[in-house]
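Below: one structure in structure tokens.
Only one protein chain is missing from this complex, and each of the others stays in its spot.
A and B label the chains in the order they appear, each numbered from 1.
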Amino acid sequence: MALRITIDETDFKALVQEIESQEGYRKPIGFGIARVDRGQLSPEKILQASFPVVNWNENFGSAAILIAALQESGVDVDFTSSEFVYDVKKKFVKNAMNAFTPYLNLALGEAHKNVQVIKTLDWIAQTEKLKKDYRIVFIFEDDAPLSPEAVYLKLYALSTGKAPIRSLNLSGAFGVLENVAWSLGQPIELEWLRMHEIEMKLLGEYPLIESVDKFPRFLSHIIPADNTRILDASKVRMGAQLHAGTTIMPGASYVNFNAGTTGAVMVEGRISSSVVVGKGSDVGGGASILGVLSGTNGNPVSIGENTLLGANSVTGIPLGNGCIVDAGIAILEGTKVGVNAGELAKIIEANPKAKLKKAGKEEMVFLKGLELAGLHGVHFRQNSMNGMIIATRSKREIKLNSELH
Amino acid sequence: MALRITIDETDFKALVQEIESQEGYRKPIGFGIARVDRGQLSPEKILQASFPVVNWNENFGSAAILIAALQESGVDVDFTSSEFVYDVKKKFVKNAMNAFTPYLNLALGEAHKNVQVIKTLDWIAQTEKLKKDYRIVFIFEDDAPLSPEAVYLKLYALSTGKAPIRSLNLSGAFGVLENVAWSLGQPIELEWLRMHEIEMKLLGEYPLIESVDKFPRFLSHIIPADNTRILDASKVRMGAQLHAGTTIMPGASYVNFNAGTTGAVMVEGRISSSVVVGKGSDVGGGASILGVLSGTNGNPVSIGENTLLGANSVTGIPLGNGCIVDAGIAILEGTKVGVNAGELAKIIEANPKAKLKKAGKEEMVFLKGLELAGLHGVHFRQNSMNGMIIATRSKREIKLNSELH
Partner (left out) sequence: MALRITIDETDFKALVQEIESQEGYRKPIGFGIARVDRGQLSPEKILQASFPVVNWNENFGSAAILIAALQESGVDVDFTSSEFVYDVKKKFVKNAMNAFTPYLNLALGEAHKNVQVIKTLDWIAQTEKLKKDYRIVFIFEDDAPLSPEAVYLKLYALSTGKAPIRSLNLSGAFGVLENVAWSLGQPIELEWLRMHEIEMKLLGEYPLIESVDKFPRFLSHIIPADNTRILDASKVRMGAQLHAGTTIMPGASYVNFNAGTTGAVMVEGRISSSVVVGKGSDVGGGASILGVLSGTNGNPVSIGENTLLGANSVTGIPLGNGCIVDAGIAILEGTKVGVNAGELAKIIEANPKAKLKKAGKEEMVFLKGLELAGLHGVHFRQNSMNGMIIATRSKREIKLNSELH
């Protein structure tokens, strides 16, 4: 069987509706076609998946066509699993070309990118075999990913900003991915290196290895916005999300997967996994924001807008907008922070919804870091005359996030 | 018209004098010929300029010849602008060859490098078109640079040590340079990557991107001295200046443009833009020296000679020779620093010109960081028994900079 040629947009939509109305059909949360790098020794292992286009909660019509193109080429698409992954074959491409006929000439530039992918595959298939190089992936349920292709699709959804940080289920992703050597962006099995070490070293052909990791680098897959800067590709793992205008300096900075920025942010420090930093904030040189796996008792840290983390400071609690953590100090959940009555009143004024009690006339109350979590306009510092960690009302402007307020 | 062949050095000098005496002629502050990388989509955009030789307040005779070689090939050199940039064409090269005739056979090794450039261009022009690949740049006035070529020439003047750090006007340089992806040292327009993403990813031809930035890396343009070490090229931005013998470790270090060292320095921390560090000093692992854009109220920080910044310390004030900032502490302009009367007397003795008042018999005076700025022989530490930041007379030798004293 073959998927039919559609003659115009109306006909295309009719076909989509026909496909979607089939028994058991499910619209995928995400889908895409990837070129995959397979193991040199174990070709059944997928070492990397490069998606030219990813779809996340969008383009359901294209998804229907691609599903039908698989079905009509004899593949039994299983809608009951959380994900479905299959090889891209010539018959499938031909089916998709048929169904996409009205769009073939329109698929250029930013338009109809999924159709562009099919056209390019059709063009490749005319001159060479598709072999096992391409895989199509559908995610029907945001469960723990079962395949490297599904992990990559989720990392792409995060890194393209199509899915918010922390919104996806990545449980077990580390177990699904292979740990490989990366040479000029290409993954190599470590065991293959071992098998060929003697020969390659003696012939002077040992490859340049830039990293050994389960994850590739962000810049090997993602093209950032024109005003985003990443001064060292090693500093941003695939799966990180960097909002336009973000700058990642090369000193002590790092952005892990499932972490990043939601506005233009200057980053000279570490944004651990699960951390989100808001617009206009500044993560100073060497500053560390702790992740769920490193000292926050599992509470993910969000940093608001227009907040400054000083050089070599450490933050283990969420912070609101317009805060300052002074250079060199550490504010953790259990840190006792002195606040005098006057400053406390000002902090409460800036945070009307916070559950803070005003202090009496006593000079100073001590609050735990966790009690100050998420507040706006707080300046954390260490009194250099007596070593006390204190909080005052910061002089930074508290910019409100119009999307949140 | 053509520039004439000169027959010997005397004749050459006569020609130079003739050129320099023309109405309106100005000797350029800096000049050079660069090979340029142009935009893949917008060839009018200069993405990078590689200078084999830069001249800064030197070689005015060669400058005169190159200017006349342009003029005689029909180019109207505008001396009234702060800079002049033009394509290098075959006629220009021929003119310069003529005028440089007495030096053609002498231009080897370290001798007559500008003539070597012209000879090489002449050799290239014999086998291929020069196209739009080469640009000649003259800077007549140290104004804000107007072109990428002028920005690069100034960055070269800094990075080759021909112009002191902070001595050049780089206002607006960020606006003049394009933000591009760097792949094996070559700049690529982000929009070009976007246009070819589908095709390149499906064909497995997506380039390795090592950074996205307006600036290239120092080591893509500058050959350091034999005893200089840079363990990771991403750590030093083009426009930085590293004196011979400087070592840049790969941990948390970074040297921004218009910043660097004026002697052999061990660098394991961050040297922000505008910061200068003197001979024999040690910027410890993760130490941060704040730049004019990061917490110093616009006061650029100089660190003297033989000064030690401990691991993870933060310095926001200038320091003299023979100082120590202990590991993990932060000395900012507003930090209150306790000094007891005895130590203050010793500090004053080591800094006879400083405007410090001796303390009375009271135990301790508190000075702001800014009041201690630039002093020699001060040891900053935190008393671990009571948390007080204190300053004492350091036991480090205060080596005097013979050039400054």
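General remarks:
As a convention for this text, contacts are C-beta pairs under 8 Å (C-beta built on N, C-alpha and C of every residue); 3 or more make two chains touch, one makes a residue touch a chain.
Nothing here was measured: the structure is a model prediction, and the numbers come from that model.
Check B:L193, B:A252, B:I271 or B:L319 against the missing chain and you find that the one touching it is B:A252. When the omitted chain is restored, the residue from B:N312, B:N351 or B:T392 that touches it is B:N312. From the options A:S272, A:N306 or A:T392, the residue with contact to the chain not on display is A:S272. Contact with the chain that does not appear here is found for just one residue of A:K13, A:K131 or A:K336, A:K336. Considering the full assembly, B:A327 is the residue among B:L146, B:A327 or B:A341 that touches the omitted chain.
Seen from chain A, the chain kept out of the figure touches residues 179, 181, 190-191, 193-195, 197-199, 201-204, 206, 208-214, 234-235, 237, 251-254, 270, 272, 286, 288, 290, 294-295, 312-314, 316, 328-330, 332, 335-338, 366, 382, 386-389. Listed here are the chain B residues that touch the chain not shown: 35, 37, 50-53, 109, 113, 116-117, 120-121, 124, 133-134, 184-185, 219-220, 223-224, 226-234, 249-252, 268, 284-286, 310-312, 326-329, 382-388.
Just so we're on the same page, only the chains that are shown with their structure count from here on.
To fit its Cα atoms onto chain B, chain A must turn through 120 degrees, a value rounded to the nearest 5.
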